[in-house]
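Note that this complex is displayed minus one protein chain, with the remaining chains in position.
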């Protein structure tokens, strides 16, 4: 099958590679000439601009945009919407806000075009391991592009079968048609929200293990624990076995004190949008929020809230702050 | 090797079965005659009381207690300590509080006995899948019982190797000698604390998915999502892939609305002790705490804190409570 | 001074009454004839519709809208914008979303009109006690209406002076010109967010006091505490002395077990918007979020997140749910 790919960074480039391996034909564009030529050398057809991409594809076309969420994605969508013909499909495989995808779906439908919003999980491992895809859009369009999706996902053998499962066979391959436009990115947003919560659960548990020798404990209760060994053991037979644990054990095996990291942690849109979705749907999400806030705090060099507390303590109790650590 | 097992419930019974399959000799005791005869029929040597168990084992003996934490475990330990000879080993494989294990280790050492505190993860799946063991105690004693542990754990092939890992080969089999007495149960406590956090992360994320059709959202943004399909798709290639996700997908495959559950959730000691350990070591653990509190709230039929809020709202604003749902 | 008031509910009506007492002239409109006639009997000039209100006021007019946030306020603003003349002032004293106030200010400025967004705190007690006002808008307009604001606020003697305070004397009366449009409602939003947090702090603390006789405590540590007496004592000399504590002590004096309340607690826009503002500004706000989530949970009869936890527990451990309380 034919697919156009706009944006050949780590994600877009590897998706093209995985499609090429499966025998699909890819037309590839990136502003960066080197990026598109690299993929050309691997079997894709590089093009120099979006009109060239549209010209290189047969109708009904399918073009996958894999760009940073926000202005870059919006601009590419709008430009392509002006170049495509009724019946063509635009795909946003990036981490867009799901409400943008609802809006864009309506905008493109009004022009006779189709839109798919696809949440794509897998990161740097996706090329080898396959991508988990969460797709929003019209049923017929999702089915038309099934060969593309089937080539990208990990496949049935990537996990043992779920006893009692019936129905749509696609989720057992690693992709789900989650609903109309917006549903793909909504599902990906929640996936990432859960990911934040799981990561923070590990981070807190390991932090306590790391401080099990704390001088605040009675002397005969202080423990010096080997985190690389503990996380490795947990990978087999325990309840917390998970891909995140695998990665954690790997990081600790290579750097037992994680000295290579500063502890300042970024956050991306999905973690924030998850909290906002919880608030909008009146669902209590203390874990998902705490996970986000821990990242905010990790970068908070201003410490204004701490200053307010210290000022209050001085006010009522004459308490001085502890010495700077 | 010989092992005595005290307590033949779901965990103790299956540990004996797994040891028998591996060719070990087990002496089995339970207050319940039927329980010990059942294991006798499967190859264990059933005994009618603790003195008989001690008599049936050759020194240096190893007796594994698998009873509810608290009074039952304490009583069995104290009784056996009075019957055993110097050099014998007592094992507590239950979910005891780690500070009890520190204390018990000292108490037994004073009598010339050895003590191992072993956190045992694996639940009802352990018989088939193997148990993850977190062991606290003296190095020589842990090494002496290595054939027992090696028979219980899932084994190396249960997970792919961790790149870069060197050192102690036992964690790659699924068990870790975490440190002196207390370290086994401390590590198990934190394992369960992380488990609580991961479970709650899934619970919150799925709750938002479940409410994605909330009437509080603008009409064109409401989504009806298929949770069995979404969780199944996440099992392959996504960042949240985990054994807990496998179990969640399985539960949803069989009961998509989870109507078989009331939503009142129990909690056990480890979740609570994890929060107390965080407080004692001055480690911030908002996710692990929130996970525990969510369980408290799920059972809170009293709702006194809610009543305080409603009383305050009426006080300053004349606000009435919403109609009872 | 002249002021038009649109919306004569609990808040709007009492604001008019407080202005009339101070000698101001009020033109009063409400869809409900009885409401406007009641105020007419107290000295206001009742009018039957918005054109009549505009006709009854001399330019430059000032009209205060005190309606539910959202559609009602938007509609009144748009209608009045079409009836007013350049230089007139529209005031939104309700609990509007601050971003709406930014937008409305720009929209009205484009028509030559002025806009003030005023957060109004005081509830049912405001008539007697005065209102705390948080005002956003142009400086000259805020100053022009100063006699109105000065009549509404509690006044300097309502609290002892703050040592070291200099500068703008208006905050010492109980009102603040917080900034341009949006700043009034932003400040009120944060006020309410803090209010949620303080309320929940009391709710949790009192909940623990209420459960100090819990059977989970060792028998000799169970305490039966008198909450009306404790909260009353705290009102004098303690660090938690506050108006919310006064109201709490009052509610407990009248209903020591708060049996008149179900524990289902409403939440309004500001608590939600505060969490969203924290997320948008990357500020960690775990207390303000937890306070909001506690209200969500208090009304959550669905308990889907609890069902997920129970399903997982059954999956890995064969655990059954606790009996329904």
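Labels A, B and C are assigned to the chains in the order they are written; within every chain, residues are numbered from 1.
By our rule, a residue touches a chain if its C-beta (ideal position, glycine included) is under 8 Å from a C-beta of that chain, and two chains touch if they have at least 3 such contacts.
Everything numeric here is computed off the predicted structure, so don't read it as measured data.
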Chains shown that the absent chain touches, full complex: A, B, C
Selected from C:1, C:69 or C:282 as touching the chain missing from the view: C:282
Selected from C:59, C:223 or C:320 as touching the chain missing from the view: C:223
Interface with the unshown chain - residue positions in chain C: 99, 102, 106, 121-123, 126, 129-134, 153-155, 158-160, 162-168, 170-180, 182-183, 186-187, 190-198, 200-202, 204-209, 211-212, 214, 216-217, 220-221, 223-226, 228-230, 232-246, 249-250, 253-254, 274, 277-278, 280-288, 290-291, 293-294
Touch list for chain A against the chain that is not drawn: 10, 123-125, 199-200, 202-204, 206-207, 210-211, 243-244, 247-248, 250-252, 255, 258, 260-266, 286, 290, 294-295, 297-299, 301-319, 321-322, 324-325
Touch list for chain B against the chain that is not drawn: 239, 267, 272, 275-276, 279-280, 282-286, 289-290, 292-294, 296-297, 299-300, 305, 316
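In this section, only the chains that are shown with their structure count from here on.
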Between chain B and chain C, the fewest steps along chains that touch one another: 1
Rotational angle, Cα trace of chain A fitted to chain C, multiple of 5°: 180
Innermost chain, where centres are averages of C-alpha coordinates: A
Most distant chain from chain B, judged by the mean position of its C-alpha atoms: C
Rounded Å distance between chain B and chain C, as computed from the means of their C-alpha atoms: 46
Averaged-CA centre spacing for the pair chain C and chain A, given as whole angstrom: 38
Multi-partner residues of chain B (each touching 2 or more other chains): 123, 200, 202, 204, 206-207, 211, 243-244, 250, 286, 290, 294
